[in-house]
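Complex shown without one protein chain; remaining protein chains in place.
Chain IDs A, B and C follow the sequence of writing; residue 1 opens each chain.
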Amino acid sequence: MKLTGTYRCPAPRARVYAALIDPVVLQRCIEGAEQLVRTAGDEYDVRMRIGIGAVKGVFSGTVRLADMQAPEAFTLHVEGKGAPGFVSGSARIRLDDAEPGTAITCDADGQVGGVLAAVGSRLVDAAGRRMMDRFFERLGREFDPPTTS
Amino acid sequence: MSTAPFNYTRPKTLDEALALLTAHGGNAKLLAGGHSLIPAMKLRLAQPKMLLDITRLEALRRIEERDGRLVIGALATHAEIAANRTVASRCPLLAEVAASIGDLQVRNRGTIGGSIVHADPAADWPAAILALDAELEIAGRMRRRMEAAGDFFMDIFETSVEPDEILCEIRVPVPAGPGAYVKTAQKASGFALCGVAAVVDAKARRVRVAVTGVAAVPYRATGVEEALAGKPLTAETIAAAARHAAADITPLGDIHASAEYRAHLAEVNTTLALQRAAAR
Amino acid sequence: MGVPVRIHVNGALHQHDVEPRVLLVEYLRDVCGLTGTHVGCESSLCGACTVLIDGQAVKSCTIFAVQAEGRAVTTIEGLAQEGRLHPVQEAFWERHALQCGYCTPGMIMTAVQLLKDHPQPTRAEIAHGLKGNLCRCTGYTHIIDAVEHAAGSRQGAA
Partner (left out) sequence: MSTTTGEKIGYVGRAMKRVEDPRLVKGIATYVDDLRLPGMLHAVFVRSPHAHARVKRIRTDAARAAGGVVGVFTGAEVNAQCGTIPCASSFPDLKSPKHTVLAGDRAYFVGHPVAVVVAATPYAAADAAELVDVDYEPLPVVTDPEKALEAGSPLTHPDLGTNAAFTWNLTGGDIDAAFAKADRVIRQRMYHQRLTPMPIEPRGCVASYQPGEGTLTLWTSTQIPHLIRTLLPGMIGIAENKLRVVAPEVGGGFGAKLNLYAEEALCSHLAMRLGAPVKWIEGRRENAAATIHGRDQVGDYEVAVSKDGRILGLRNRTIADLGSYLQLLTPAIPTLTGLVVTGAYKIPAVRMDVVGVYTNKMSTDAYRGAGRPEATYLIERLVDLVAAELGLDPVEVRRRNFPAPEEFPFNTATGLTFDSGNYEGALRKAQQLARWDELVARRTSRRRAGALFGIGVSTYVEICAMGPSKAMAAGGWEWGCVRIEISGKVTVITGVTPHGQGQETTFAQIVADRLGVPIEDIVVLHGDTSVAHYGRDTYGSRGTAVCGSAIVMCVDRILEKARRLAAALLDARPEQVEFADGAFAVKGSGGKRLGWTELAGEAYIAKNLPRGFEPGLEASAFFEPENFTFPFGTHICAVEVNRDTGDVTIVQYVAVDDCGNQINPLLVEGQVQGGIAHSIGQALFERTVYDEHGQLLTGEFMDYPMPRAEDIPDYVLGSTVTPSPVNPLGVKGVGEAGTIGATPAIANAVMDALRPLGVTHLDLPLAPEKLWRAIRQGHKE
């Protein structure tokens, strides 16, 4: 499964980069991420609850940041397994200045295995894209001006 | 291949069902025809703790004409809709779509509401209810609300029905203009690689076209509709308009059909659906 | 945790406590001992498990036994009356519409409803009606022959 997307974020590149490698922000942005605990330098244990329609599963695994070139690019490696199977993949994330904010390009290559692959192949791409879109949507909201209430 | 264990109850009224749904939070799941849910449960991809069997809520099963609307209860089965006389006379497109779903046994159990709320991107019903400008009545504990079909499908397997709500009725303005549904089925599963529902409103000189199976969310092919607005329906105008059938969407691709082929089928099936509808 | 269930199966009332997750096909096979209804898949696509509930063909692998509470279920074992094969069973035999026989009970049950709805079906209508039943042995031609034959013999008998 290969996914590519470009997203815009209303903040300068350095701030976006900092947010993207901040576990607290990551946990907020990854839909269903229940915990993200640093285990080593750039490695985290993650527990995610993923639900797509009636299909629900809890995945636990690791997230690792690599090839970091602040504030331009880094690679995100994800491995997870759960009752419905496993997911693994990596995403190269590139940041470019795009006044008035930052353009983020994400090239992801993922693999799904187990029951999910055997019965859900037609939906995996669409579901993967949805998760990616949601992630960057939430990331964008991190930089929204605070609402006055 | 067995499902994970769960509790089962059969609420006697809609209010009871809504109360139970609220009481169990996200752990309860409504069981209607079960043709999407039970296979997922057998693969243990879905493991609800509680199933609320609503199949016997007869009030949600009625098909009748009311205030210029054909009202179809969410629990009406595909077979019931395919065979219903009011449907046949007031909105034959619904009967045509119902008859194209799955197979005889599946049509006997599967319900229109279950299918719509499941929001499988390759299900047949969404194309029809979008093209028919249907409205959906959704009940919650506190209130009932109406949702336009166009606002109903949010994302893949996601609708505007909240976890504590129940879809009750599908209301279609009638008499609907002549319509047609043209589907290319995925060979193995019977789901739509591309299904196009078209409705011709001759008085208003406009058409409505909706497409399922092609994108992650079923959609109205507004480009096609605009291209034909106010125009006579001829082979040429239809063919030209159909080129917009997959404009502005990201088609899905899988082992059964690439994104490119799905987009092409959207054009082919749109052409056929409009031609058939125009001829009816 | 069992739930009390009462189901009429082939005319006899069965009452048991069953776990909600027991599928109707498992109930018929394991609880009632009626093993003529077969399982060929998990996804409701092969039709080997087809039975009639209140006269309607359904895939018994995609319905829980508790859902059949109070209903009348007919299985392949309940078709023959007083030792005489049902006309569809007779036609399947006559026209060599089965080889390994595994899909046959489901195929016959579907054909029973098909003929009830369309007493004089065309071959295309028969093929369409049997869409929910896979057979890997016969190549279907003899099955369609058999359903046509059953329609004819019913007509003759009527």
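Keep in mind that, in the parts below, a contact is a pair of C-beta atoms (placed from the backbone, for glycine too) under 8 Å apart; a residue touches a chain by one contact, two chains touch by 3 or more.
Fair warning: this is a prediction, and the values are worked out from it, not measured in the lab.
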(request) Determine which of the presented chains are touched by the chain that is not presented, and list them. (result) A, B, C
(request) Among B:7, B:86, B:189 or B:250, choose the residue that contacts the chain missing from this document, as touch is defined above. (result) B:189
(message) For the chain left out of this view, which of C:60, C:75 or C:113 touches it?
(response) C:75
(request) Name, in rising order, the residues on chain C that touch the hidden chain in the full complex. (result) 19, 21, 29-30, 34-43, 45-46, 48, 75-77, 79-80, 85, 89, 92-94, 96, 98-105, 108, 123-124, 126-128, 130-131, 133-144
(request) Quickly run down the residues of chain B that touch the omitted chain. (result) 1-2, 4-5, 43-44, 184, 186-189, 255-258, 261, 264-265, 268
(request) Over the whole complex, note the residues of chain A touching the chain we left out. (result) 83, 85-86, 88, 111-115, 117-119, 121-122
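Note that only the chains that are shown with their structure count from here on.
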(request) Express in whole angstrom the distance between the two chain centres, defined as the mean CA positions of chain B and chain C. (result) 29
(message) Centroid from C-alpha atoms only, then distance chain A to chain B, rounded to Å. What do you get?
(response) 31
(request) Enumerate the residues of chain B that touch no fewer than two other chains. (result) 43
(request) Two or more other chains in contact with one residue: find those residues in chain A. (result) 119
(request) Sort out for me which residues of chain B touch chain C in the complex. (result) 1-8, 10, 31, 34-35, 38-39, 42-43, 51, 53, 55, 79, 102-106, 108-109, 188-190
(request) Would you pull the chain A residues touching chain B in the complex into a rising list? (result) 52-57, 83-84, 115-116, 119-123, 125-127, 129-130
(request) Sort out for me which residues of chain C touch chain B in the complex. (result) 1, 3, 19-21, 23, 26, 42-45, 47, 50, 56-59, 62-64, 66-67, 69, 110, 113-114, 129, 131-133
